[in-house]
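Apart from one protein chain that is not included, each protein chain of the complex appears where it belongs.
Per-chain residue numbering starts at 1, and chain names A, B and C are given in the order in which the chains are listed.
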Amino acid sequence: MKEETWKTAITKVEPNKLLLRGYRIDELMGNITFAQAVFLAIKGELPSEKEARMIDAMLVSSIDHGVTPPSGLSARTIASAGAPLNAALAGGILAISKHHGGAIEGSMKVFQEAVRRKREMNKTEEEMATIIVTEYKEKNKRLPGYGHRIHTKDPRTLKLFQIASDLGIAGEYVRMAKAIENAIEQNSGKRLPINVDGAIATLLCEMNFPHELANAFFIIARIPGLVAHVYEEQTRMKPMRFINPKDHEYDGIPERKL
Amino acid sequence: MKEETWKTAITKVEPNKLLLRGYRIDELMGNITFAQAVFLAIKGELPSEKEARMIDAMLVSSIDHGVTPPSGLSARTIASAGAPLNAALAGGILAISKHHGGAIEGSMKVFQEAVRRKREMNKTEEEMATIIVTEYKEKNKRLPGYGHRIHTKDPRTLKLFQIASDLGIAGEYVRMAKAIENAIEQNSGKRLPINVDGAIATLLCEMNFPHELANAFFIIARIPGLVAHVYEEQTRMKPMRFINPKDHEYDGIPERKL
Amino acid sequence: MKEETWKTAITKVEPNKLLLRGYRIDELMGNITFAQAVFLAIKGELPSEKEARMIDAMLVSSIDHGVTPPSGLSARTIASAGAPLNAALAGGILAISKHHGGAIEGSMKVFQEAVRRKREMNKTEEEMATIIVTEYKEKNKRLPGYGHRIHTKDPRTLKLFQIASDLGIAGEYVRMAKAIENAIEQNSGKRLPINVDGAIATLLCEMNFPHELANAFFIIARIPGLVAHVYEEQTRMKPMRFINPKDHEYDGIPERKL
Partner (left out) sequence: MKEETWKTAITKVEPNKLLLRGYRIDELMGNITFAQAVFLAIKGELPSEKEARMIDAMLVSSIDHGVTPPSGLSARTIASAGAPLNAALAGGILAISKHHGGAIEGSMKVFQEAVRRKREMNKTEEEMATIIVTEYKEKNKRLPGYGHRIHTKDPRTLKLFQIASDLGIAGEYVRMAKAIENAIEQNSGKRLPINVDGAIATLLCEMNFPHELANAFFIIARIPGLVAHVYEEQTRMKPMRFINPKDHEYDGIPERKL
């Protein structure tokens, strides 16, 4: 039985010629940013100028969050045992899972379903948000993308929404996310602000990304941060140390302005 | 015994405030590109305008190379077995090793040692290159960063050197890499052109990166390509298929101009 | 705030003394087999003599299945790129997922639910099996643990059930699994025999393992096989070869008797 030739639509490789989604890579080099290339590789088309700026801001927002996230701790633990950089990064990525970064995908599902039902049921965002929050309350489930264990007013969230608004990218999904934030407060009396995962989720929805790719953005954004942690562990710490996730101090460059 | 508080110099995390290498992340967002943030996270300082453009071009150059590299094949194989995206990416990164991407680090070591010895011995690039090539020949070892199993005139290499030259980044290391290319031809009669690994290696040397971080750049650049492959595998292929690395065809968008 | 001391019930480590689930490891050494220690480590108690023999047979049954399973292919692909043994094994384990080994957990859930409902509804195995098969048919879902892409009469399945029967371990779950096999045939006219995943699932049910640990057994069993594949790749093959999962031949020791 002849095996069937399989097909791929990402990159065409010929001797001395490489096409990424139809564009010559050497033509892309020097003409688009890496963030634009990320969008092109994953979505198949170049972003608009506004989308490009939005993606850049989203990737920058998630590049690092210090030493306590599990991805950094597993990467450092593996590096501390003497493993090479790529093994430590692989171990870091394995921790970007349900409870760490996973809320982006969860939020996208909530927002996409909420907007779909709102349209079908011909409701306002506020009405739909009240329905959703009540449903979650009844099932005793927590809405992903709201609240943070450290930040009450996450500067990244505020900035993402401001940039989205300035660029004209904020629309139906951002309105829905904010309506849900308000509905949570009315329902429970407690303000659980949209967190950075929820904010990224709304903006990926605005740019028509499938929720299956939510985790991809977080991983792409966080890898450079993990590289910095692994390299710091390798060059500054003793091997096989006990890494206490709580007992640490920042001794880097003090606050400075751009 | 009191455990010592450990130190980190990467990110300072306080409630509602995040400093990456001293800069507020919300100030960086919208003001720098992701490639600039990558440089900042890893090196601790923002790149110059020229370095930023160089890094962008380097990351774009390595974003994907089709379905045959082992990183894509291991990621697709894992995805085909039903694993989630992060597991497939981790498996892809584990293949970015000695024979795949590893030549960047190998080349950096060669170029850094060659330039150091050239200075110490007060030689020209050509003289030093001849010495190095002869030494490798005697030890019957191959110089990393020269020759490619597909490309004889890699368009990425040409473009990287052109951009480096336009930006004024090309210097001693680029000259040394080209002198070695010539010395190989004189010694063996065969032209083994600098490949994209070798080109990236020279430019990382020009920007004073330690060779320990060579692999980091390749991994950061390639993750989005791996995401595209995993997503294509998940959405377009049957699970548990036999993935023959040779019997495939490109059926994506035909060649187009920017 | 004082952090709470966390608790572990697996191994007590003191200077010059190690207790695994209460037993001195140096007393276990030489007195129990590795398979017994596996059972002890995971379940917290030593297996009975019969359980010990059952576990040994189950682990032996799954130690390897040649070069086509995705775990072996991802491990070989990573090794072929020059990665160390542990990275290749990690990549192999990542492929032991939903469609590869995952049927053991799926089957355990089916069998545990079937036996629970049978008891509650006071039905025979045959009646319950008919209900289950009809339900799956209506939902157009496939029952995990039945049928194999290569074997129609898997010798491992036959031997596992024979050993279980000889040891007196086969009981309610084995009867239920066979009743479902028959009900599938009556319902569809096609015989889909219980496969090795299904057989292992019934026996883990008979020994009261939680389905969450199903994958653990398969991974423990398969690691030595993966080691053999990685070592063969490293010592016998050229690096960076294209691994075609179909075009291979066995050239090892011909069939022999114990």
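Operating definition for what follows: contacts are C-beta pairs under 8 Å (C-beta built on N, C-alpha and C of every residue); 3 or more make two chains touch, one makes a residue touch a chain.
Remember, predicted model here, so these are calculated numbers, not experimental data.
Taking the complete complex into account, A:L94 is the one of A:I10, A:I42, A:I63 or A:L94 that touches the chain left out. Across the entire complex, the residue among C:R116, C:R191 or C:H248 in touch with the chain not shown is C:H248. With the whole complex as reference, residues 68, 70-71, 73-74, 77-78, 80-83, 87-88, 90-91, 94-100, 102, 149, 239-240, 242-246 of chain A touch the missing chain. Those residues of chain C that touch the chain absent from the view are 3, 5-13, 15-35, 37-38, 41-42, 44, 53, 55-57, 59-61, 63-68, 84-87, 89-91, 93-94, 96-97, 150-156, 158-160, 163, 212-213, 215-216, 219-221, 223-225, 227-229, 231-232, 234-237, 241-244, 247-258.
Going forward, only the chains that are shown with their structure count from here on.
Farthest from chain C, judged by the mean position of CA atoms in each chain, is B. Superposing the C-alpha atoms of chain B onto chain C requires a rotation of 180 degrees, rounded to the nearest 5. With each centre defined as the average position of its C-alpha atoms, the distance from chain A to chain C rounds to 35 Å. Between the Cα centres of chain B and chain C there is a gap of 40 Å. For this pair, chain A with chain B, the centres built from the Cα atoms lie 23 Å apart. With touch defined as above, residues shared between interfaces to two or more other chains in chain C number as follows: 83, 87, 90, 246.
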